[in-house]
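Below is one structure, written out as structure tokens, with a few remarks after it.
In this view, the complex is presented without one of its protein chains, the others remaining in place.
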Amino acid sequence: MNKLNEQANGVYIISATPFTDSGELDLASADSLTDFYLEKGVSGITILGMMGEAHKLTEEEALIFMQRVLARVNGRVPVVVGVSHASHRHVERLAKTAMDKGAAGVMLAPGPNLVTDPQVENYFLSVAHLLGGEVPVCLQDFPQSTKVHTSVPVMLRLIEALPQIVMLKHEDLPGMRKLSQLRSQSETLGLRRVSVLVGNGGLFLPQELARGADGAMTGFAWPEMLVQVCQAYAAGDPARGEDIFDCYLPLLRHEFQYGIGLGLRKEALRRRGAIKSAAVRQPGPVLDSIDQQELSGLMARLERKLAEKGLN
Amino acid sequence: MNKLNEQANGVYIISATPFTDSGELDLASADSLTDFYLEKGVSGITILGMMGEAHKLTEEEALIFMQRVLARVNGRVPVVVGVSHASHRHVERLAKTAMDKGAAGVMLAPGPNLVTDPQVENYFLSVAHLLGGEVPVCLQDFPQSTKVHTSVPVMLRLIEALPQIVMLKHEDLPGMRKLSQLRSQSETLGLRRVSVLVGNGGLFLPQELARGADGAMTGFAWPEMLVQVCQAYAAGDPARGEDIFDCYLPLLRHEFQYGIGLGLRKEALRRRGAIKSAAVRQPGPVLDSIDQQELSGLMARLERKLAEKGLN
Amino acid sequence: MNKLNEQANGVYIISATPFTDSGELDLASADSLTDFYLEKGVSGITILGMMGEAHKLTEEEALIFMQRVLARVNGRVPVVVGVSHASHRHVERLAKTAMDKGAAGVMLAPGPNLVTDPQVENYFLSVAHLLGGEVPVCLQDFPQSTKVHTSVPVMLRLIEALPQIVMLKHEDLPGMRKLSQLRSQSETLGLRRVSVLVGNGGLFLPQELARGADGAMTGFAWPEMLVQVCQAYAAGDPARGEDIFDCYLPLLRHEFQYGIGLGLRKEALRRRGAIKSAAVRQPGPVLDSIDQQELSGLMARLERKLAEKGLN
Partner (left out) sequence: MNKLNEQANGVYIISATPFTDSGELDLASADSLTDFYLEKGVSGITILGMMGEAHKLTEEEALIFMQRVLARVNGRVPVVVGVSHASHRHVERLAKTAMDKGAAGVMLAPGPNLVTDPQVENYFLSVAHLLGGEVPVCLQDFPQSTKVHTSVPVMLRLIEALPQIVMLKHEDLPGMRKLSQLRSQSETLGLRRVSVLVGNGGLFLPQELARGADGAMTGFAWPEMLVQVCQAYAAGDPARGEDIFDCYLPLLRHEFQYGIGLGLRKEALRRRGAIKSAAVRQPGPVLDSIDQQELSGLMARLERKLAEKGLN
């Protein structure tokens, strides 16, 4: 498999981790979900991220799931593996195992309790030193979840110091100015241009593509929208991109709700035939009948809109 | 002026506080903004809330602004006044002054550093005791900003204990299940049905109206959308409500960004002729040229969509 | 081994987890540390807590360490095993494994992101249901680390609902009134009197024993102080307890510093011959020469004071 590099673009879908109703890993659904993502045209797959419930897996389960997905993908697209962990040793072992098994790169969020720029910078420098130069890294900037804020100057210094950082998962919120600053200051300084893929479900995908993002790395249950929007922007037709985006926005906003959003996402994937059960490992969201009806209503409206616009 | 009561519904717009470019109170714009809101059909106006930059006003400025708005409104709709403050004495004085000047009620968020249910409950009980039974209270539940979480059981106990609580500004996020639980548990217990108006810019307004909200109390710069959606739901035509909502959703989501959102909202109000300057008191967001163009693009798309749908 | 019950008192030391300088588990030091604690007169040992760096161990390492300590203790005192984890399944497996291997009970902190009383209560009810009635539970209330606040009413309801909760690790800060309220309200309600052991290094141990605590569950590197203070209070001689406590207070306060405190504690344990290396798994505190000298100064002062008072 080729390694992840700065040219990465398009949609790297954040994969859910499917469980059975009783909470066991569902490897058959891992296969069908992988197929679903590939059919929708994703450029890559990111597994074992936060929305992949990685922190609720044992290390053994993580390894089994990783191998299953890598086998199913079979080199067709790059697979990025989330390796964030409280212990540097664990990050190192997970990352090296992932690369050995065929991952294209790893995704890394900062550890907890980092509150100043030097602390954040040192965190990434320390881990990168352990990983060495051969493991391509996607740096995840997701302060709503990690409570750690990575400033633009820190990002620029890390990009300069660490050639293995090839990608940024841009997930700060609000974060659009940050993205613009990163691009403009990086250019002013003559730094490498890394790949920037956006998160947050894609809630600002059109604006972020206009500001210099290369695509999305997020898990919205309708990946085809993300793919089409990225393609429209790449083709120089942003208006078409926004038209498509707007059709899905009510559902996107709905799935964006922290907490219950994961339950809604898995249920949408289940309804779309991608996985067999929408179960989230406990503690986690469980949809009630009102949630289900609300989702049904939004999905029916989407179908109607796509039909009206001839986009289905 | 009649006092605020449990039958309140429709749109209570959260008013911006207009400043001149140099940061002085702009009272002429206070008038034009009030007119703007009234023309758009709001049912009430809420001043001196968080998005009204109340914490950046001196007490004297707050009083001047309050009196100006009350005079301009001149009893046509109820005016609710935000009175949240670190000191109970201050809350009491602000609330009584507001009522003396003709406010219909006050809005109150919990103080800082309340971390358990009994602490939150005692906070509101203490303040309500100071205010007495003659000051109608809108309880604001906005944990993203206050960091204080008010559970459904606490709300129900407060509604039972304090007849002066007539309204809830529902602004938890995600918060839809909380709204459903509040309505169903309140009914099961045979409690008074209070007015529930939703915040967060109205990001989930259609779903929340379906779950039992009576309207919106938020400051989206296109109040006519909020008004029309509420009217459609009240008229039994939720599909029409959602159609209108969806047209504005890209802009609503855009304005929803914490921090810069206030700058975008004031700029939109300025472009729409409601106020003379989009200035936010410092420290606060300042739009750059990319932000301005982005906003222009979204506003142009809105115009086109409304025209297509015959909604303009 | 007898199971943990409500009569537990004295000092349940929070055990460090010893590593070699290169970060491997140091099982020989696990033995010597266990011996050290037992020689100092502790009534119990708690392993795999937060200060035991449990979150930096693999599950396999945790199991190896647990079995080593259990074997060394060999039933002389009860061993409590920390089982907090993001996934209920993991808590359940860890707890059942621990009990199978001979633990006396488990310690459980609430999961992340619980912000209201009902959420905290439901968390413990859910986990307790999974664990069943045969696993004695020490509920850990440590909001500075977990960011979760457990109110007195929630504790009382849990004590009433769940006979398996036999102990509370009281570690809120400030938390003395909470402790008094728990004792008085529990008595008023006629509830079971559970064991309450205090944390935070023992920073308020004398006051907390006076307010109804039964002892300490914390990891101060001079466990003999904790033991002697508890014995003095149990013997009806609080003045002697406070005299002893005060000698150690400068060091206790020093070790109490979050973050670097763990590094200082392990270094003190190393200097006292309890473990071979003071290494903390990375990322974690590393003492510099100023830190070392400062610690030396405080330790020398302690020796002099104990000699003066005839307490050595």
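We just call them A, B and C in the order they show up, numbering each chain from 1.
Methods note: contacts are C-beta pairs under 8 Å (C-beta built on N, C-alpha and C of every residue); 3 or more make two chains touch, one makes a residue touch a chain.
These figures come from a predicted structure and were not determined experimentally.
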| item | value |
| --- | --- |
| Neighbouring displayed chains - absent chain, whole complex | A, B, C |
| Contact with the hidden chain (one of B:59, B:288 or B:303) | B:59 |
| Hidden-chain contact residue, picked from the options A:6, A:31, A:59 or A:117 | A:117 |
| Option touching the unshown chain, where B:12, B:37, B:65 or B:123 are the choices | B:123 |
| Residue among C:156, C:173, C:191 or C:311 touching the omitted chain | C:173 |
| Interface with the undisplayed chain - residues on chain A | 115-119, 143, 149-154 |
| Chain B, residues in touch with the chain not shown (by the definition above) | 23, 55-59, 86-90, 111, 113, 123, 126, 259, 281-283 |
| Residues in chain C touching the chain absent from view | 173-174, 176-177, 180, 203-204, 207, 210-211, 242, 245-246, 249-250, 253-254, 257-261, 288, 290-291, 294, 301 |
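In this text, only the chains that are shown with their structure count from here on.
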| item | value |
| --- | --- |
| Chain-contact steps, minimal, separating chain C from chain A | 1 |
| From chain A, the most remote chain by mean C-alpha position | C |
| Separation of mean Cα positions, chain C and chain A [Å, integer] | 38 |
| Computed distance of Cα centres, chain C from chain B, in Å | 46 |
